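Removed from the display is one protein chain of the complex; every other protein chain stays in position.
Naming follows writing order (A, B and C), and every chain is counted from residue 1.
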Amino acid sequence: MGKTNYSTKLISCRAYLESFFRGIYVIRKNTLAIVGIGVFLSLLLMCIFAPWLAPYPEDAGDAIHLSQSFKSPSMLHILGTDQMGRDIFSRITFGGRNTLLAGLIIPLVGASIGCTLGLIAGYIGRRIGSVIMRTTDVFLSIPPLIIALLVIGVFGPSLKNIIFALSIVWWPWYTRLVHGEVISLREETFVESSRLLGAKSTRTMFSEILPNAIPPIIVKITLDIGYAILNAAALGFLGLGVLPPTPEWGLMVSQGRLYLPSIWWITTFPGIFIFLAVFSINLIGDGLRDLLDVEVM
Amino acid sequence: MTSPILSIKNLAVSFNTFEGEAKVIDHINLDVGEKETVGLVGETGCGKSVTLKTILGILPIPPGKVTNGQILFGDKNLLTLPTKELCKLRGRGISLIPQDPLVSLNPVFTIKAQFLDLAMRQGEEHVSRINYYRKKLNKKQTQQVVKKIITMLQKVQIPDPERVLEYYPYQLSGGMAQRILIAISLIGSPRLLLADEPTTALDVTVQKQIITLLKKIAEDSNLSMLYITHNLGVTRKIAKRVYIMYAGQIVEMGNVREIFNEPLHPYTSGLINALPKITREKFNGIDGTIPDYVHPPKGCRFYPRCPSADESCKNQRPVMIEVKENHFVACRLFQEGR
Amino acid sequence: MRFREYLLRRLLLFIPTLFCVMVLVFILSRMLPGDPARLALGPDAPMSQISALRYSLGLDKPIHIQFLIFLENLLHGKMGLSLLTNRDVCQDVVQFYPASFELALVSMTIAMAIGIPLGIVSGIKQNKWIDHLSRVVSLFGVSVPRFWLAIIFILVFSFYMRIMPISGRIGSGIPPPAHITGLYLIDSLVTLNIPAFVSSLKHIILPAISLSVSPLAQIVRLLRAGIIEHKRAPYVMMVKANGMPEDLINRKYLFKISFIPVLSIIGLLFASIIAMSFVVETVFSWPGIGRYGSNAVLYADFNAIVGVTIVAGVTFIIANFVVDMFYGYFDPRIRYG
Partner (left out) sequence: MSEVPLLDIRNLKVYFPIYQGLLKKEVGTVRAVDNVSFNIKKGGLFGLVGETASGKTTIAKTILGVVHPTSGEIRFKGEKISHLNDESRRKLTSKMQMIHQDTSSSLNPRKKVGELIKVALDIHRIGTAVERLDEVSRMLQYVQLPPENFLSKYPAALSGGQKQRVAIARALILKPEVVVLDEPTSALDVSVQAKILNLLTKLKKEFNLTYLFISHDLSVVLNMSDTIGVMYLGELVEVGGSEDILVNPMHPYTRALISAIPVISEKERNILPKVPPLRGEIGSAINPPTGCRFHTRCPYAKEKCARERPNWVQINEKHTVRCYLVQRF
């Protein structure tokens, strides 16, 4: 065999960098996505560093300062205080930890269960595949939030159960998505070529089909973080999530409801934070959708 | 030559892309005479379809943009014509036979629905809902139009037209769909037919049938036709005069037989050389690829691939020169002698 | 005509799905930690009483027999007693369901009535101001928490502006219309009971709007994407080039083909409305199945939870079936394929 007289490694490294910078370029064109990343990251950081950021960290628990209750937003309490006199902003920074955690974990768990099943159903096909897909159809036939309610009804309200409940209702979407992708990719000529080169089905699966199925999954996970936050907050709002006095955005909205209309800030601000988180993640998702050029629901 | 029915003068079209402004059509001139069939030949991506869309005013703007020139249809400049006038011309003055017949019919409507709406509404700019249903519910008028459509379908040799009208597009074969599209393009009795590679997607035996049909129709109804294709053989069958296009420029024009027997431009002869012939002569392709339209070569756009190029080709764009009677070419090789 | 066969196939698919939903609900309801009989009777009940209840509930029988009993009871309209109302859950469902159904129907109508035109205009006038506006609206729609929006609505329209009622289904002084369908809007119209109609309309608007924002946004999004995709398609170019007026193309030809993907998710949107009504009904004290269900979860009223789940599931499956029929009409390729 001939000599290698140039460094293949170097060339591939350069190409990698090129594609990386091109990606950044495309994202930068999409200003909204950048805004989304900025907002979401700062929310995330705010929650992570809550103990240092919150002006009154002790208010995240069951502290009671009745003298301070129902203070409207001011320099001391920038978002005001609640019925126990606790600082809303402090509670929001801690409460976000629960809401965002649920929002991040649920799609990831759902995606890992769903994608595995989808891959199996799509590639092995035949009997196992159709059993999986029929099961998926059944799970898809009930609104997810309702199964989640049933699960929480059975196991009792708590954040852990919310995450568990929503995760197990989330997977069918990914199964359907991945199954559809695999089915259509299987018909692509390059998959047939790989088989004609003598590749075994596992290699074809993991090195030809899977890399092409990943972009829609990533976009869907991103967009689903938003939906998961909304759903988790809705369950929290119904009182099925964390139990008071632990703060959680959905729960905080619900608690403030009793003191409307005069004490508007207890309800309004946590709601705005939920909105901001979901809005920014949707901006990111839309940007990714354009970047990776895929269409998912 | 009598005065042309369609005359493109110095047309330039560009597209705004990621990388910059792509100059896709670079100052072309083209005439189609009364009752004449003219071929426009070029390879993929040389700007044939863009030319056609610009003529019809259906070029998506933006990203497209006409930067220069005129398109005269009779005495009207299509580029500056008000929308209302343009609407009157589409289908009735100029009509289009599209490229891929099977995807050129809306898949969720029957042939009848599409044909009928087109036939009843051609030439109008706006249709109000009330007006639409009033006309549609007018049985007598509708029946007349259906009759006209059926005659047209018989003209393009569709067997059992009444039944075919109830079909959805996916129930048709390619040849059948193309016949229907030809009928659609003829329903408004246009004077000029623009054919955008109408046989590319079809089998050769069907291609032969369609070309024969088109030729007959053009003759019978005194139509002019601009026939766009990448297939030299098809051009020879249907057209008398041909324009050879390369990378957004017209490089050669003349009588079909003359050009194919004695091509002058290196690109034309390269194309002819590349064609596998049934005489089993040697054939060879052209090196290189079509240039980048954002930064095209300054001079002749063919120069990077041209076997007879020299320094002067690089910077100087050759002009069209009449080398023989009615045989024009844009190449340095023929400029120097004059 | 193969349309009938298509419908039949859909119908046949409908039955096993329904059956599987029952199985799923049954399994989940039997996954309760602890013994349902003991839970029902309390920790101090004597053993004999418990086993008697176990016997009468059929809990001592094998699981598949239990399932059959469950189904049989369901057929006879027996879902067990609700802890909250002390009636059979079936009665509760019959009482509360029309209110929820009416709410869902109205919000779906709002979503479609605004979403469809907005999506079309936005797709056709891509990158014009109306398009930007509708994109902002739809982004807002998918991002805003519906329960929060509901509260803000009450705050603004009911407390500050005082133009809308705060809660309930009809004004307190107005007797509800005669029971015909159970949907107040229809019943009051049929009986020409104008005050009842006006009042129930006023009551339904805020909850319906807050439920409709997200489906509306998704309709706009999908329709816009479809229009943009098909706008440049060869079949649109063809009719345009041959002289079909542009507004006819947009209204009829572009719309029908772009609407197909929207249709395919309408069932899902309906599901999201049903699901979210649990929260929104709570906010507006809407006397529907959603509020009943969320209370049931809070008070661990298992029979009620199971009943509500079944009703929601069945509603969703039926909605999907109806959508499928429209699907067959809109897309001949499906019908014949």
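In this section, a contact is a pair of C-beta atoms (placed from the backbone, for glycine too) under 8 Å apart; a residue touches a chain by one contact, two chains touch by 3 or more.
Remember, it's a predicted structure, so these values are computed and weren't measured experimentally.
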_Considering the complete complex, identify which of B:Lys84, B:Lys148 or B:Lys277 is in touch with the unshown chain._
B:Lys277
*Would you indicate which residue among B:Pro98, B:Gly175 or B:Pro198 is in contact with the undisplayed chain?*
B:Gly175
*Omitted-chain contact residue, chosen from B:Thr142, B:Gln209, B:Asn255 or B:Gln335*: B:Gln209
*Mind listing the subunit B residues that contact the chain we can't see here?*
43-44, 173-176, 203-209, 212, 230-234, 236-237, 257, 260-261, 270-280, 283-287, 289
*Can you list where subunit A touches the absent chain?*
1-4, 6, 8, 11-12, 14-15, 19, 188-190, 192-200, 203, 207-208, 211-212
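Everything that follows uses one rule, which is that only the chains that are shown with their structure count from here on.
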*Which pairing of chains accounts for the highest number of C-beta contacts?*
A-C
*Indicate the whole-number Å distance between the mean C-alpha point of subunit A and the mean C-alpha point of subunit B.*
51
*asked:* Show me the residue ranges of subunit B that touch subunit C in the complex, using the header's touch definition.
replied: 53, 56, 58, 60, 87, 89-92, 95-96, 98-100, 103-109, 114, 117-118, 121-127, 129, 132, 168, 170, 181, 184-185, 187-188, 194
*Would you mind writing out the residues of subunit C in touch with subunit B in their complex?*
232-248, 251-253, 256-257, 260, 330-333, 336
_Applying the document's contact rule, which stretches of subunit C touch subunit A when the two form their complex?_
16-17, 20-21, 24-25, 28-29, 31-33, 139-140, 142-148, 151-152, 154-155, 159-160, 218, 222, 225, 265, 268, 271-272, 274-276, 278-279, 282-283, 293-294, 296-298, 300, 302, 305-306, 308-309, 312-313, 316-317, 320
